[in-house]
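Taking it in order: structure first as structure tokens, then the write-up.
Excluded from the complex is one protein chain; the other protein chains are retained at their positions.
Per-chain numbering from 1; labels A and B assigned in written order.
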Amino acid sequence: MKLTVQEIGRMVNGKVIGDGSRQICGVAGLEEAGAQDLSFLKDVRQLDLLNHSQAGAILVPPPVAKASPSNGKVMIVVDHPFAALSVILKQIEKEKRSLPEGIHPTAIVHPTAVLGAGVSIGAYTIIEAEARIGAGSRLYAQCYVGKASQLGPECLLYPQVVIREDVSLGARCIVHSGTVLGADGYGYLPIEGRHQKIPQVGKVVIEDDVEIGANCTIDRATLGTTRIGSGTKIDNLVQVAHNVQIGPNCLIIAQAGIAGSSRLGKGVTLAGQVGVSDHIKIGDGAVVGPQGGVTSDVPAGQIYWGSPAQPHLQEKRQRVMLRKLPELLGKNTRKDKPS
Amino acid sequence: MKLTVQEIGRMVNGKVIGDGSRQICGVAGLEEAGAQDLSFLKDVRQLDLLNHSQAGAILVPPPVAKASPSNGKVMIVVDHPFAALSVILKQIEKEKRSLPEGIHPTAIVHPTAVLGAGVSIGAYTIIEAEARIGAGSRLYAQCYVGKASQLGPECLLYPQVVIREDVSLGARCIVHSGTVLGADGYGYLPIEGRHQKIPQVGKVVIEDDVEIGANCTIDRATLGTTRIGSGTKIDNLVQVAHNVQIGPNCLIIAQAGIAGSSRLGKGVTLAGQVGVSDHIKIGDGAVVGPQGGVTSDVPAGQIYWGSPAQPHLQEKRQRVMLRKLPELLGKNTRKDKPS
Partner (left out) sequence: MKLTVQEIGRMVNGKVIGDGSRQICGVAGLEEAGAQDLSFLKDVRQLDLLNHSQAGAILVPPPVAKASPSNGKVMIVVDHPFAALSVILKQIEKEKRSLPEGIHPTAIVHPTAVLGAGVSIGAYTIIEAEARIGAGSRLYAQCYVGKASQLGPECLLYPQVVIREDVSLGARCIVHSGTVLGADGYGYLPIEGRHQKIPQVGKVVIEDDVEIGANCTIDRATLGTTRIGSGTKIDNLVQVAHNVQIGPNCLIIAQAGIAGSSRLGKGVTLAGQVGVSDHIKIGDGAVVGPQGGVTSDVPAGQIYWGSPAQPHLQEKRQRVMLRKLPELLGKNTRKDKPS
């Protein structure tokens, strides 16, 4: 599954500048791209990034090719670079992916469920009473959609997604295999030395354009709503507890976990394996580094590292100090001895 | 899915004191409850907690209402507050949840399997040979129960639970979607530079009243038994390795993992993302804080923090020291210079 620059050029009606025989096997942003990655550049203001990029080939608009004709980079000149990139990848995706078509005869759709126009439902998928599936949504095989749950238009569920009752997804949501939306939140009250279950009867609301990776768990609220804001993208094996509120356009990387009732603002990034304690607020645009453990509120725009997480410069300084300790304290000890 | 205090009062035949129009959308203990949470108070000895509670409304028994008639709190007076709370939540749950009823015609039940009275089995669920399902147990759609596995009475399996062969669950266990009970333990022997699989032929025993969240993995023992004690509650995405022994009434929070052959006593709490190494003993009532990494035994009743985990006061002191280091060692360095 490799393409040459030449082949990519043909797919997007672009003009290749430089070595068209180069092998491309990935796609990345200009700054992260390596020698086998395709990247793209939006306009001339990014020219400096272009010059420093290691990308194997770069989709560029005509003004960039004019402004920097002989920079040694392999370029594919197209009118709209990102659109061209999407063309390439979607074309490949179309060839390779077999989407469910129509309602499979083994799908079990309750008579009170409502399916929009053009809905596809795969084999052995179950749609319970009063569920509503929006127009053009495609559910692969072996999924489960519980009572009164709703999917907006153009949603995509991969095989073996479980959506419990009273969960709603907006338009164009994608949910990957093995993910469970709307399992009971983890709530017990200590009664006479035993943990007495608090029934979890709230909802889950997933807004538009959310993508959720494989084997995630997003629990329903006790009462009220667990909410994932529009455009937020969740990686694999992520835990979102009951009553959590995640704002729009957040990035939640693999194996992160967010405990009950915590709130993330807009555009928050949680790196891999981050843990957020319960009832925490994380402000807009904040970033928590990998394996960070958030035990107190994070103000908007801040970068937090460490466990417990703290402002990253502070964490960095302490890490440096810690690394120097054997030397520093060794010296002190030697100094002490003569006295 | 919001209720007013007045509506709640009617549901439990309680007398409302204060503003009945308040919106309630959650349930919490007295100390954690916020302005939109319903809480409850057991008896007059908790009066002090009542006065400091931020709860939007509090279910109280008559003696409390008498002892503290005009405390400014919104109260709902009922004979048995926790019973009333359960009534409210179970009532809501009943309205919203669609339980499987009867044996669905697409369920595949092996002729040698034994189903107790009143068992319900959802669509596309499979019960293998010699399995036994206790009276009143309800299995949602698309579950798998392996050969010779047993469920006690009144168990509840949500969609897409996998129970492999030779796994036994006690009475009233609840298992959430995507959880796998009885996968092979992770065991290999290094033979001539390769990892040779040790067949895993032991069992899993889940005692009464255990609840296990979504997408957990509880492995079978190599030989012998992996055991989860009665009343223990396990959150989502938790890993329990082969031959682990968990005592009764433990709380294991999301994404925690317990390695092979470790033993937890009674009432142990592992917070989110805790890791426990293999062959560790954790004593009764011990608590390990979030992201803790337990690499040595934890005595009963102790609170451990950090990775590697240590007594929490010790960990706390070191964290404070570490935070002060830049200042402290900066000072030392300056002091050293003139000498």
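Heads up, the rule we're going with is that a residue touches a chain if its C-beta (ideal position, glycine included) is under 8 Å from a C-beta of that chain, and two chains touch if they have at least 3 such contacts.
Predicted, not measured: the structure shown is a model, and the values here were computed from it.
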Which residue, B:G9, B:G146 or B:G229, contacts the hidden chain when the whole complex is considered? B:G146
Out of A:P61, A:G152 or A:G178, point to the residue that touches the absent chain in the complete complex. A:G178
Sole touch to the unshown chain from B:G224, B:P299 or B:P326: residue B:G224
Out of B:I92, B:L115, B:I228 or B:A241, which touches the unshown chain? B:A241
Please identify, in ascending order, the residues of chain A that touch the omitted chain? 1-3, 24-27, 29, 32, 36, 82, 85-86, 89-90, 92-93, 96-98, 106, 122-124, 140-142, 158-160, 174, 176-178, 209, 211, 213-215, 231, 233, 235-237, 249, 251, 253-255, 272-273, 290-291, 307, 319, 322-323, 325-326, 329, 332, 336
Contacts of chain B with the absent chain, listed as residue ranges: 108, 124, 126, 128-129, 142, 144, 146-148, 160, 162, 164-166, 178-180, 183-184, 186-189, 191, 193-203, 215-217, 219, 221-225, 237, 239, 241, 243, 255, 257, 259, 261, 273, 275, 277, 279, 291, 293, 295, 307-308, 310, 314, 317-318, 321-322, 324-325, 328, 332, 335
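Basically, only the chains that are shown with their structure count from here on.
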How many angstrom lie between the CA centroids of chain A and chain B, rounded to a whole number? 27
